[in-house]
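Missing here: one protein chain of the complex. Every other protein chain is in place.
== chain A ==
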Amino acid sequence: MKLITHNMLTSNIIKGVTKGYPLGIIPRKVEVKDVDYNPEFLARMIPNMDWSAVCKAAKDVGHDEGLPKEIAPNFTENDEFLKAAHHVLLEIDVVEGDLVCPETGRKFPVSNGVPNMLLKEEEA
């Protein structure tokens, strides 16, 4: 699971959970994988990211060093920022671990890189 994916996930599918965001990450195995740098794509999608959630997730997985705390104002032309965003959003990969609902503590397992957000019938 890449952190771009984590940025989109919430646990508000659970009955009674209102926001469920962002999910905490308990990492057990994190890998760094090469992904082609695509500045056009990054410039397009960064405004839709919740950057504080990106920073928190990066901290949870121990890859927040040197990560800008806020989106740079001129980010579309800021290569340094885009490269940092590229690395944190697309190259950090949580292979094994748990995602944790911030309201209930319910854990969603990540195995082989795939988060399992399925609920039991009584939870939905």
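Note that in this section a residue touches a chain if its C-beta (ideal position, glycine included) is under 8 Å from a C-beta of that chain, and two chains touch if they have at least 3 such contacts; residues count from 1.
In the analysis below, contacts and distances are computed from a predicted model.
Missing chain, UniProt name from the options "Ras-related protein RSR1", "Methyltransferase-like protein 5", "Protein phosphatase 2A catalytic subunit B" or "Cyclin-L2": "Methyltransferase-like protein 5". Considering the full assembly, A:10 is the residue among A:10, A:76 or A:104 that touches the omitted chain. By the touch criterion stated above, the residues of chain A touching the omitted chain are 1-2, 4-5, 7-10, 12-13, 21, 33-36, 38, 40-42, 44-45, 48, 50, 90, 112-119, 124.
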